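Missing here is one protein chain; the remaining ones are kept as they sit in the complex.
So, chain A:
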């Protein structure tokens, strides 16, 4: 560790602050900044605005489609109809239930496995860990058909999990990324802390619950957010294993409604899309530091 020399600020990028302050670049910089700001708003924010505001129009206003930036009059009927008549409420609650249960199972299974691999060091632990990591390299697409057959008839038990939440929860628990991240984090917790707990008479489970987990709050937050987001966004797997319309997730139900023969008014459909998007946007705004931070950590690790 050497102190950075005062002449070279370590955090500078391609163009230095002095260069930008110069008369030649100042105008260029502010032009580029303005153009980028506007382009980003048009490309990434406007589609969401369009979604939220189109659902505020009546079907007739929507069909007239003279593009208006602000809806002439605000009608909440599309949102209300989507929520109750299209039964988005039901699928919303389904998805919340699947995500909550999936999160709980994923976290408990993966925390326990990572804890054992990191701190209990069992025989063949390395081989088992390698086998888990290897599954990261398996493209989910390639496993789709055999995984579907497995879920429809579990080996040995001959249980059919199709159209039950377990069809999402159990395969979701086999998350090698979680175990990898948790194990790395647990490895950095000093053994003396755990020894102190065991000297105080704590069992391994108590040590996990009272020492390890409280220390792991940041990594648990990241994993939890990614788990919930992953389950909310998932489409292909729930499409296959939840074919009973009553059991479907919001994403799958939206697809089914869009292809069904009964015509849904477009404004109602768009309202459904907006409702499905809101939890993710809220989650993102609340946990953006965790989400973007988790992403950068992944990039640097390679």
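Here is the rule we use: a contact is a pair of C-beta atoms (placed from the backbone, for glycine too) under 8 Å apart; a residue touches a chain by one contact, two chains touch by 3 or more; residues count from 1.
Quick note on the criterion: contacts and distances are computed from a predicted model.
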{"item": "Which of \"Cytochrome C oxidase subunit IV\", \"Sugar ABC transporter permease\", \"Aspartyl/glutamyl-tRNA(Asn/Gln) amidotransferase subunit C\" or \"Right-handed parallel beta-helix repeat-containing protein\" matches, in UniProt, the chain that is not displayed", "value": "\"Sugar ABC transporter permease\""}
{"item": "Full-complex contact with the absent chain, from A:104, A:170 or A:213", "value": "A:170"}
{"item": "Contact partner of the left-out chain, one of A:89, A:144 or A:209", "value": "A:144"}
{"item": "Missing-chain contacts mapped onto chain A", "value": "4, 7-17, 19-20, 29, 32-33, 36-37, 40-41, 43-45, 47-48, 50-51, 54, 63, 65, 67, 108-110, 112-113, 115-117, 120-123, 125, 128, 131-132, 135, 137-152, 154-155, 170-171, 173-174, 176, 179, 191, 194-195, 198-199, 201, 203-204, 229, 232-233, 235-236, 240, 250-252, 254-255, 258, 266, 269-270, 273, 276-277, 280-281, 283-285, 288, 291-292, 295-296, 298-300, 302"}
